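A single structure is presented below for examination.
A single protein chain has been omitted from the complex, and every remaining protein chain is retained in its original position.
In this document, chain identifiers A and B correspond to the written order of the chains, with residue numbering beginning at 1 in each.
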Amino acid sequence: MGYPYSHEKEVPILSKYFGDPEARTLNGWKERGGYEALKKALDMRPEDVVEIVKASGLRGRGGAGFPTGLKWSFMPKAKASAKAKAKPHYLLCNADESEPGTFKDRELLRWVPHQLIEGCLIGAHAMGAQHVYIYCRGEFFEATQVLAKAVEDGYEGGIIGDDVLGSGEKIDVTVFAGAGAYICGEETGLMNSLEGRRGEPRVKPPFPAAVGVFGMPTTINNVETLAAIPHIVANGGEWYRQWGSEKSPGTKLFCVSGHVKRPGNYELPLGFPLKDLIYDVCGGMIEDRALKAVIPGGSSVPLLSAEEAMGCALCYEGVVEAGSMLGCASVIVMDETTDIVHQVMRMASFYSHESCGQCTPCREGTAWVTTILQRIENGRGTEDDLDTLVEVTEQMTGTTICVLSDSVAAPVQSSIEKFRDEYLALIRRGERVGAV
Amino acid sequence: MSKIPFKNPGWAGNVGEYNLSEEQVRGIDFVGVRPLEGGHAAGSATYPYMLEEKDPEGPLFEGPYRARFEKILTRYPTKRAALLPVLNLAQEIRGHVSPQTMDRVGELLELSSAYVRGVATFYTMYNKRPVGRHLVQVCTNISCNLCGAEDVLKAFLYHTNTEIGATSLDGAFTVIEAECLAGCGFPTCVQINSRYYENVTVDEVPRIVAQLRDKGAGLAHSTGPEGEG
Partner (left out) sequence: MAAKTTKVDGPDGVTLTIDGQEVTVPRGTTLLQAVQGTGTEVPHYCYHPGLSSPAQCRLCLVEVEGDPKLLPSCTTTVAEGQVVHTESENAMRMRRGVLEFYLLNHPLDCPICDQCGECDLQDHVFAEGREHGRGRDAKRVLGRDDFGGDVLFYGDRCVMCTRCVRFMEEVEEKPLLTVVERGSRAVIDTFFEQGLDQAEWAGNVVDICPVGALVSKDFLYKARAWDLDHTPSICPNCSQGCNIELHTRDNLVHRMKPRTNPDVNGHWICDYGRGRYEWLNRGDRLEAPVMHAGGRKTAMGWTAALEALTARIDALGESSVKAVVSPFWSNEDLGAVSRLTQALGGGAVVFRSPRADEEVELRGYEGLARRKALAPNEQGAELLGCERVGDDAGRGGLDDLAEHDGVVLILGDALDDQPEGFAPNAALLLYLGAYTSSALASAEFQLPVTTFAEQEGTFTNHAGRVQRFWPALSGPGTARPAWLVLGALLGALQNEEGPSSAEQAFGLVANSVESYRGLDYETIGAQGGPSGALVPVAGD
């Protein structure tokens, strides 16, 4: 169920045991049907497990939306042969949730850690990985410790380790705590961080499935993606497709924040109308104010105006149609009291703070964009600055190793396009529209 | 200013429709008290490393910490990969990562001191300078910002009597801005040392600061190594 509020329209699959403290324990999870899927997977050939995931159409839930089954199939097929021992395979779980507006992975970690562990073990079996690293962001102390305890219980209970559930397979799990860097949520940045380096993204190619962490074949998946795996394996790929659309099957944890009455996580089928999410599931706007803008997928995607939001369906293709992207489905709702320029400036300063500094367009550009926006906010901007912002963010798109640079372009360009008068009010009259 | 119509139970988090205690939500009883020497090696790298009590001259590493250090090393194929967990452990003991700490960690892991410096300064959570007993990190990113985070930050600065990033004269508090803490449904999210305080409003701030100044009296223990609140 959603946390901290639930709604009848939800389809609780991953979130079924949110708010249920027993679900953290190993026995509690087993009582709730846990580790049956793992048993089933261990009896299957790895390729067949990959096929189920492919059939389900599950797409990466970390923001990129890349088909998970396809990603898993990129791993070199290797069993516990001499060759595999020479080239150990790794599965990395990306629990470095840092995208502004996103808070689903924390709930998944602290309420149902065994769901994630089960997904990791199934994934490791499917891809021939012998070691799973769960990279948790450094700030997640409490959730990480819950996960660490669950992993310990897993080792004690024969679920993880030298002989997984008596199958003879050896899979290890290590929980890794980060140290505060958004860029380590980027898959190659995460690999570098895990290797004990600065978390700077790498050039692709080579791709992680060929040369990943420690130079070995690696797959990285988001927490939510891996948490869905046990359910998909237990019930079959087709089962997962009963929700969502052809291109966006299944359910998604939507993180709603901002000016709604009941913010929180809600698990809904993909394709759910954004309008209903705000006004029905979340109980509407605070003090019933008017909606001004919505960011449908975390700060890295373009803003939607209120009009566009009303017609938006929350699936990958639906949000693109409405003029933005689904990303990690973190819905940030802004009402009429919002000062758009200030919020865009804050997002730009976030990216500037978190840029790793490798690529010059991002390193210089994020800081420059932030400075210009601050100047505009302080009433010292000019109309040329708006053109500069648009052109500069254009120059930052498609020229860098990772897409942090492109992410700055999204809020800046979309807000200038859709809320130009707010910028002009500040530039021409020093007037601030909105209070927050 | 919009008012968030939640009932803030006063400890952390909004439990909404659920009937849960703080221990249940945080998982405190589930985790229990974790042994200083690291417990199972799989989780040995995941201890809270922003603690109230710090020993800037603490040895790296002796006693149970040495055991934990050894366990950490067993989980990675290279010594370099243990760098972040070992820096976490060093900060757990010393409270911040000083040049001497970087040098010593480099020695332990056979890495050059300059390399360790490069890595340590990349990550936000490694304190380059000593901080107060309580490091107050207020999220001012967009979701919390929309719900008054900047006022909460100002309130913390006022009630702790500090400038942003500086330590209060009594050594109790350092207040900084943080980026999104992934508690966006519980605005404003504030992390104080290793603990999340959610749904913090301006009215809550004086009480939180007073309680902390009073060395954690009346607050439930968070999940930490033995004896740490």
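Please note the rule applied: a contact is a pair of C-beta atoms (placed from the backbone, for glycine too) under 8 Å apart; a residue touches a chain by one contact, two chains touch by 3 or more.
Every value quoted in this text rests on a predicted model; they were computed, and no experiment measured them.
In the whole complex the chain that is left out makes contact with A, B. Within the full complex, the residue among A:29, A:72 or A:368 touching the omitted chain is A:368. Among the residues A:192, A:248, A:324 or A:338, only A:192 touches the chain that is left out of the figure. Chain B residues in contact with the hidden partner, per the touch definition given at the top, are 99, 102-103, 111-115, 117-118, 121-122. Against the chain not shown here, chain A presents residues 181, 183, 192, 195, 197-198, 200, 202-203, 205-206, 352-361, 363-368, 371-372, 375, 388, 392, 394-395, 398-401.
In this text, only the chains that are shown with their structure count from here on.
Those residues of chain A that touch chain B in the shared complex are 3-6, 19, 21, 24-25, 88, 97-103, 105-106, 110, 136-142, 144-149, 151-152, 155, 160, 172-182, 193-199, 214, 255-259, 261-265, 286-287, 289, 295, 299, 330, 332, 334-335, 337-338, 342-343, 346-347, 350, 353-354, 356, 435-436. Across the interface of their complex, chain A is touched by residues 1-5, 13-18, 20, 24-27, 30-32, 34, 39-43, 45-50, 75-85, 87-88, 109, 111, 118-119, 122-126, 137, 140-143, 145-148, 178-187, 191, 194-196, 222-223 of chain B.
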